[in-house]
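Dropping the structure in here first, questions after.
Only a single protein chain was left out; the remaining protein chains are all shown in position.
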Amino acid sequence: MKVGIIGATGYGGAEIMRIMKRHPYVDECILYSSRHQGTTYCKQYPHFVKLTKQTLEPIEVSQIVADIDFLFMAAPSGVCSRLIAEFEPYDIPVIDLSGDLRMKDATIYESWYHHAAPPQSALEKAVYGLSELNQEEIKVAKYIANPGCFPTATLLGLAPLIKNGLINESFLIIDAKTGVSGAGRKASIGTHFSEVNENLKIYKVNEHQHLPEIEQTIRYWNPVFQPITFSTHLVPMTRGIMATIYTELKTSMKTNELQTVFSDFYQNSYFIRVREVGQFPETKEVYGSNFCDIGISADERTNRVTVISVIDNLMKGAAGQAVQNFNMMNGWSETTGLDFAPIYP
Amino acid sequence: MKVGIIGATGYGGAEIMRIMKRHPYVDECILYSSRHQGTTYCKQYPHFVKLTKQTLEPIEVSQIVADIDFLFMAAPSGVCSRLIAEFEPYDIPVIDLSGDLRMKDATIYESWYHHAAPPQSALEKAVYGLSELNQEEIKVAKYIANPGCFPTATLLGLAPLIKNGLINESFLIIDAKTGVSGAGRKASIGTHFSEVNENLKIYKVNEHQHLPEIEQTIRYWNPVFQPITFSTHLVPMTRGIMATIYTELKTSMKTNELQTVFSDFYQNSYFIRVREVGQFPETKEVYGSNFCDIGISADERTNRVTVISVIDNLMKGAAGQAVQNFNMMNGWSETTGLDFAPIYP
Amino acid sequence: MKVGIIGATGYGGAEIMRIMKRHPYVDECILYSSRHQGTTYCKQYPHFVKLTKQTLEPIEVSQIVADIDFLFMAAPSGVCSRLIAEFEPYDIPVIDLSGDLRMKDATIYESWYHHAAPPQSALEKAVYGLSELNQEEIKVAKYIANPGCFPTATLLGLAPLIKNGLINESFLIIDAKTGVSGAGRKASIGTHFSEVNENLKIYKVNEHQHLPEIEQTIRYWNPVFQPITFSTHLVPMTRGIMATIYTELKTSMKTNELQTVFSDFYQNSYFIRVREVGQFPETKEVYGSNFCDIGISADERTNRVTVISVIDNLMKGAAGQAVQNFNMMNGWSETTGLDFAPIYP
Partner (left out) sequence: MKVGIIGATGYGGAEIMRIMKRHPYVDECILYSSRHQGTTYCKQYPHFVKLTKQTLEPIEVSQIVADIDFLFMAAPSGVCSRLIAEFEPYDIPVIDLSGDLRMKDATIYESWYHHAAPPQSALEKAVYGLSELNQEEIKVAKYIANPGCFPTATLLGLAPLIKNGLINESFLIIDAKTGVSGAGRKASIGTHFSEVNENLKIYKVNEHQHLPEIEQTIRYWNPVFQPITFSTHLVPMTRGIMATIYTELKTSMKTNELQTVFSDFYQNSYFIRVREVGQFPETKEVYGSNFCDIGISADERTNRVTVISVIDNLMKGAAGQAVQNFNMMNGWSETTGLDFAPIYP
């Protein structure tokens, strides 16, 4: 199989490329880039020296559909919105890693993303690619809206609680923290080393575009849910997301009971590692891998539960989950090409 | 004036020493250490070469009270508990930076700190040294229980809301993040560079000993308050604390109204910098200084408010606030020796 | 094949384990540890949750030789010295990652390592496992002295110059820099996060135990070489070594001529990536991989050449090269289980 990557010069694209180097069913990766077309990929990313001799190709839809069997779009938000209509006449399956296909309601998309949504026809074809929760839909999807990094960590941490009806629908606070690579490769003062190193900041307070994405899925699971509080912090590290989730139990439960609920819920999900009681995951423990590790603590003093969910934002939060969906769409095991250990330390 | 520091080889002690080098009313700092007595301070901390020739003195109470006019105890928790009875017969004022004098109820102390509390007589003499809130008591105190780093950031962020009766007494969640220096200088696997760098972890979930300290003060302000949720995360940076505080408003307010409440509340507090609407403080913006910077965001969707409060854990969270209290106890301006800018970047 | 790892709880051991998880010819890894025997490996390294259920076994030689076909010793220096005599009666091949088997002259070993050398019989059986340079010896070796991290980067950067007789034998200065993981997992003040972060230090100036190891190999290639200068610096990062090598050309050469010398020299060496003229490798570009990347700059002003050689200290500088040697000893391709891309960013 030949796959293509639009936006190959971004971090998400480079991570898909890293995975594809060891994917047993992918013969070739063709890389597309509007800004850097004509230069070699190794000039952009010298860590691929000797591993690829690819030159970056221009983004020409008719050529792309002729060249490849499957397309990953790993470009910034807005690119898929503009391009997807050109791909719709063709049969090619697409996984988009930006937020463009995620919101079912185009007006909500536009109010949080501040540019035009993709055509309604594309939105209707798109399945939300939260791999563990939407398996059947993903397997038959033409387009996948690959989930955002924060929503992935958050929703995987919430699903067992919500789907089992255990928590108060009007009490949900998510304090999320991310490494800097989530901001992409584009240089800016906000990601300048001297400003980020030895620093911690909160950003987009109550305004992050991943908020409606989380709410959309939560309400898809249970329409009764009230608006949530969702905050994002920038941590001086490159990779990793932690969502610290605070909610209230409908009826009192102990940590070990909740741990059993989570373990049962994810018993067939290879990439979800529910930790033992008293053990809480650290972001480095999933570094470079597709795992999502979850820890739980019930607090009897408050009848609240704290869920800690960590992922590598570029893997389970982007490229890794994209390949997991790609596997499912092609009828392969979800772990194909993804069953490697985190790198530690 | 001659001051002494017990536990001078810890980071809190070194930071007091740094401040004292420029304090106009302090003639001499005598440094005490049980572990390193007899060695020069510069051997422990070469950054003080040329700035001091002090040798570390043994901890002998009768000699200490003869040598100095004022004592800072910057030793780990448990040392003050053991030593304070020996100092009580003497007239010397003491500021303790550990948690030992903070809990008014010795049984609560013992259940969270897991060792014996100081004598009741010492606890009764101790004033909680949250400088901006307890000025009158601090001025006449003999002993100061210098607040913990997390409680300082948290309580300064909460005081205007609680004292003005604006928030729901049963809805308070504090997601706190700290740099690694808060763990002190003692080497351990949990503070080993290769384990902490490029990593984010949560620790002591629902079990941190600063939790009862926060609740004690909140209930001193308003006894109606219910148990709180308080989490602490370790961020790969040396200095800095951020408390992200989530609570619910009793009646709807806009961000600018809340900003005015905070600005008014702290109008005479030099070290509190309430940020403008839309601006949120970063930990690096207070690095090395005694400032506490606060940002506020009200969310109309949820009727909740997010307060962000940042400090340098070794300054306003330890040594800086200790010197601020020292100034007040001696009748000097609270800013004496502390009116320097943060270091950035 | 069953392999064993003594010292599995160290970083080198954990990295061998990570590689073995995807090695096609290894059925099982048995892990040995004197300190943690009886506990699960995942308790030590939660990033392996779901990937292994191994319990740490005690170090009992007769049991080890019964259990496994091949032994990696990844324990601190001194352990192999003490244990190897017990293994000598058996047929089991051993790769030792510590420095214990590297020095051919036991007295030199003892003067730099400050403890007793292994028995002479073991030293004689040991082949220095610099994979690219000693292939024929490695293939038939019983024992491998796996090279040190600094010597690996240095010697790979020097070999083309020395073996081609291009440089002044009395002018060799190596300024080496390492990430902190090279110091292992044992906590100490020198690897304490708050002391290492945002800091750069030099250590063991003119006293590092890797110095005689480098000289031994250089003189094995050309006995005329004079004593070298070798310095090591600790950089606030977890992984990565850079050796910046300064030497003098016997006759003037341009950078592109030297680049050709290097490219030709390493044309059959998969893991050595000689960079194009004007491009210099960064440590992150080999992160997590077994590559050694080399850049060269000749300076006409001084007739000196600067060689920059980078590796991941835990991979090509330890576990990766060990597995490369393991492959060669077993007659497999040297890249088996090691042909994965670096992780970037």
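As written, the chain order gives the labels A, B and C, with residue 1 at the start of each chain.
By our rule, a contact is a pair of C-beta atoms (placed from the backbone, for glycine too) under 8 Å apart; a residue touches a chain by one contact, two chains touch by 3 or more.
Values in this document were obtained by computation on a predicted structure and should not be read as measured data.
Touching the chain that is not shown, out of C:75, C:242 or C:329: C:242 (per the contact rule at the top). The chain omitted from view is touched by exactly one of C:77, C:260 or C:297, namely C:297. Per the touch definition above, the residue from B:131, B:181 or B:327 contacting the chain not shown is B:181. Contact with the chain not shown here comes from a single listed residue; of A:81, A:238 or A:297, that residue is A:238.
Interface with the hidden chain, as seen from chain A, comprises residues 11, 179-181, 183, 185, 187-189, 191-198, 236-238. Touching residues on chain B toward the chain that is not drawn are 11, 14, 17-18, 21-22, 45-51, 181, 197-198, 238-239, 270, 273, 275, 279, 281-282, 284-289, 291, 293, 339-345. Not every partner is drawn; the one left out touches chain C at residues 173, 175, 177, 179, 194-195, 197-203, 205-206, 226-229, 231, 233, 235-240, 242, 244, 246, 280, 282-284, 287, 295, 297, 299, 301-302, 304, 306, 308, 310, 345.
Definition applied: only the chains that are shown with their structure count from here on.
Fitting chain A to chain B on CA positions gives a rotation angle of 180°, reported to the nearest 5.
With each centre defined as the average position of its C-alpha atoms, the distance from chain B to chain C rounds to 45 Å. Per-chain Cα centroids separate chain A from chain B by 38 Å. Between chain A and chain C, the centres computed from C-alpha atoms are 36 Å apart.
Touching two or more other chains at once are residues 197-198, 238-239, 282, 284, 287, 345 of chain A.
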